[in-house]
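A single protein chain has been omitted; all remaining protein chains appear in their positions.
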Amino acid sequence: MTEVKSPEVPAPPAAVPDELTPGHARWHGLRPYLPLLALVVAVILPYSTVNLPGVFEGPLNSPGTLQLLAICLVFGGLAAGYDLLFGRTGMLSFGHALFFAVGVYGTAILVTKVGLPLWQAALFTVVGGTILAALLGAVALRTVGIAFAMVTLAFAQVGAILVARNFGGLTGGEEGLTLDVSGLPSALVGVANTVNLYWLALAYLALVVFVVHRVSMSPTGRVLAGLRDDERRIGVLGLDPYRFKLVAFTLAGGLASAGGVVYSLLVGASPHVTSSELTLSLLVMVVLGGPGTRWGPVLGGILYMYLDHRLTAFGSSDAVNSLPAFLSHPLSQPLFVLGTVFILAVYFFPGGLASLRTRLHPLLTTLSRRP
Amino acid sequence: MLATRGLTWRIGEVAIVDSVYLDLAPGEFLGVIGPNGAGKTSLFNLITGLRRPTDGRVLLDGEDVTELPTHKRARLGLGRTFQASSVFGSLTVRENVRLAVQAHRGGSMKLWRRAAADREVAAAADAALDRVGLHHRGTALAGTLAHGEKRKLEIALLLAGEPRVMLLDEPMAGVSAEDVPELVSVIKSLTGDSGRSVLMVEHHMDVILELADRIAVMHHGALLACDTPDTVMANATVQEAYLGESL
Amino acid sequence: MSVEPILSVENLSVRIAGLHILQGVSFDVAPTGVTVLLGRNGVGKTTTLRAIVGLTPRNGEVRGTIRMGAQSLLARPTHRLVRGGLGYVPEDRCVFAGLTVAENLRLAERRGTTPAYDKVFALFPELDRRGRQRAGSLSGGQQQMLAIGRVLLNDNRLLLVDEPTKGLAPKVVTEVAEVLERVAESVPVLLVEQNLAVVRRLAKDAVVLSAGRVAWTGNAQDLLLETALTKSLLGVGSGEVPASARSESGLRAPQSRAKDGAA
Partner (left out) sequence: MNTVILLTLTGLGLAALYFLVASGLSLVFGLADVLNFAHGLFLGVGAYATWWAAGNLPGAGPDGFGFVLAVAFGVLAGTVVAVLVELVLIRPLYSRTIEQVLVTVGLSLAGVALLQATWGADARPFDRPAWTREVTSILGAKVSNALLLLIIAAVLVLGGLLAFLRFTRYGLVIRAGVENREMVTALGIDVRKAFTLVFAIGGAAAALAGALGGVYFGTVSPGQGGSLLIFAFIVVVIGGMGSVVGSAYAAVVVGLLQQFVNYYGTTGLGDLCVVGLLAVVLLLRPQGLAGKVATA
């Protein structure tokens, strides 16, 4: 028997989707309502004027805070969508940010350069992003493992090149594009209306979580989980692994471009969204949060973006500035802190944030048993 | 039912599977024996389409399936188990079988239905679990099962697909001696009623002798003999080549 | 056995990916001659050899004691064990196909010792002649010679040899057996072998594994003479041990193959 050894990425640390594991009896009664509760809290949050010094710069309902929160929510959703590939199906794609970028630039270009009304631009963008995901997926999924990771990375690079080269002045090159507000509904324009964007971002997050949850509970989701464990076995059961992976890839791509639409309204288009850094960050978010779990990637995405934004402020704060330069300079770099935290997490928290509860449980019992 | 015609797989100069002609009649149980490295697992891989033969054909119900991918052959009723247990480790035992049932019945490409709501799938899965005696382990994660239980689960996965031809690759490998009789009776129960054909690789001669209608002997990739157990055991060539050279 | 064993394995258990492959295996290897490790396919012979030489995969777990003389072998890295005089010839030969024969041999040289090229080339003149040939283009038998030759370049206290005749043509099987016979004159060998004729020719002691445990130990020739015992332990099917296993020159294999047996 000879095995041809091809470089393959082993499946990511397979976390068990919590809906497929035997539940924890104590939480059973309460748990289904927790997400709803969180959603309600998030919806009414903008009515609060609470000031959390150190956590946010202004009160909760200030436009600055709301915009930051909205960005975090978008990335929570983006990470949850990416997890459909990485955590739930076991595909290591390095090109997911491309579909997000398609959403961002698609909206900006269609609104600003073409002059379409927002809803049409959004619709075209999401449909286009989904079709693109289907096409690129159809090619990339002919390969597996490391080769798949490389192809997706290269496809994402195409996005970066197209944006940077600024063909026909469409993308604005390094400057990026700001949305032409004249084409937008007035409720989404202006600092005072940030709260509407926040709600929009929240709706996006809720939509992604709902879709991902629904899909992973569906017959197809069962197949995806099977693919993560043993692709060959799925074939022997009579299912075509390629079709199912393509469906997951396309769906995740579509969700990402929808996220891009929201982000475009929030921040506008900048070439940063096409960088390989962002695509790597998505992986960081999911792994930090806990791949294959319902809330892990969401939390990972939110936390990552929060730190990414707040660490800059933290870095320029007096507390950090008073440190010697060899400490204060790196600490003022969000990516340095996040990268380091991520490396530590890979070593010490392989299951991500979502595994904290199970990991802390023995600790808490030991502590509480002490006299 | 299943036939191979001059099936050959070479790596470079070496023939791993060497011009094998096999015929499996409906309802027949054919045991395959042969020393390590004789090409038995490779033969299975060729029949199921996990590898492409260098030469020769695979026929299912007289139809040429040599060019079909694995999943299409499975849908035509060709099921198999693997030498090293391969179950879906991060799913529960019940989810494992439900996945197999759903794969067989169709409707796997449904993104917006609750999988758990399909009573028919659930019932069929439970029936398969019952048959292999794993019902009580339904909520355990498959990855945490003991080895013998994984073997049973694999057979349940196979059963769920209601295959007409089953390929069993060393189902007893790594199973402790105490568990062998139970597993044998499970396998026996699969075949009695249904007109299902079985091709089984196994090293336990007593198991083969108990189950098989005919025995095929492989050696250096080639089929040395294929006949009733008595004839094979009495065959001088087989005696000398297989039994004399290998344990 | 009054002689101090060269290797003693006690209560060795190996789990790989949850599979309990060895379940408390104990046996000794005599300081001279060939000790053969027997058993049906899949009982854990290769796993035993790999555990001794420290090659259990990452998801595996090894328990028990393995000592060579006074020295415990467990938990020591493979390359240290090998440098300490434990020669290992793996299943399927594992020569480096892309390297030349000479390079394959050169890789086995060790710093501080003089490699015994004269000894190896005396045993395998072919390896000398084919020094510049890529090992991947050698025949199976030549690759096996290279795999053994690689190990013999250095002084060993014990050789572990895993199924050296697997998949070889009958004539080559005889050659390999001859070589092993000569090698065993100077160094003890723990051999995994499926070919009973080879076992008959070489083995002094035998250890029989069954379902992860030791089922029988003792004199190998005695074992082979006891038809009933051989049958029950090794699963050689009905009928007696074939004549070939009993005759001294019986390293024959089938001359003809019935390919059309099924047609």
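Read from first to last, the chains carry the letters A, B and C; within each, the first residue is number 1.
What we mean here is this: a residue touches a chain if its C-beta (ideal position, glycine included) is under 8 Å from a C-beta of that chain, and two chains touch if they have at least 3 such contacts.
What you see is a predicted model; the values in this text were computed from it and never measured.
**Student:** Which of these touches the unseen chain: A:50, A:114 or A:158?
**Tutor:** Once the missing chain is taken into account, the touching residue is A:158.
**Student:** Check the options A:283, A:299 or A:353 and report the residue that touches the missing chain.
**Tutor:** Candidates A:283, A:299 or A:353; residue touching the omitted chain: A:283.
**Student:** Quickly run down the residues of chain C that touch the omitted chain.
**Tutor:** Residues of chain C in touch with the missing chain: 53, 55, 58, 77-79, 82-83, 88, 90, 92, 94, 96-99, 103, 106-108, 110, 136, 150, 154.
**Student:** Touching the missing chain, which residues of chain A?
**Tutor:** 1-7, 9-13, 92, 139-140, 142-144, 146-147, 149-151, 153-155, 157-158, 160-162, 164-165, 167, 275-277, 280-281, 283-284, 287, 329-330, 332-340, 342-343, 346-347, 350
The definition used in the following text is that only the chains that are shown with their structure count from here on.
**Student:** Please identify the chain lying most centrally, where each chain is represented by the average of its Cα atoms.
**Tutor:** Answer by centroid distance: B.
**Student:** Between chain A and chain B, what's the gap in Å when you average each chain's C-alpha atoms?
**Tutor:** 42
**Student:** For chain B versus chain C, what separation do you get between their C-alpha means, in angstrom?
**Tutor:** Averaging C-alpha atoms per chain gives centres 31 Å apart.
**Student:** Touching at least two other chains at once: which residues of chain B meet that condition?
**Tutor:** 37
**Student:** Give me the residue numbers in chain A that touch at least two other chains, ranges are fine.
**Tutor:** Within chain A, no residue touches at least two other chains.
**Student:** Using the touch rule from the top, collect the residues of chain C that touch chain B in their complex.
**Tutor:** Interface residues on the chain C side: 18-21, 38-42, 140, 163, 166-167, 194-197, 210-212, 234-239, 241-245, 252-254, 256-263.
**Student:** Would you tell me which residues of chain B are touching chain C in their complex?
**Tutor:** Its residues touching chain C are 14, 18-19, 21-23, 35-37, 143-144, 146-147, 170, 173-174, 176-177, 203-206, 209, 216-217, 219-220, 222-227, 233-234, 237, 239-241, 243-247.
**Student:** Give every residue of chain A touching chain B within the complex, in rising order.
**Tutor:** Against chain B, chain A makes touches at 1-2, 14-16, 20-22, 214-215, 217-223, 225-226, 228-230, 232-241, 243-244, 247, 251, 292.
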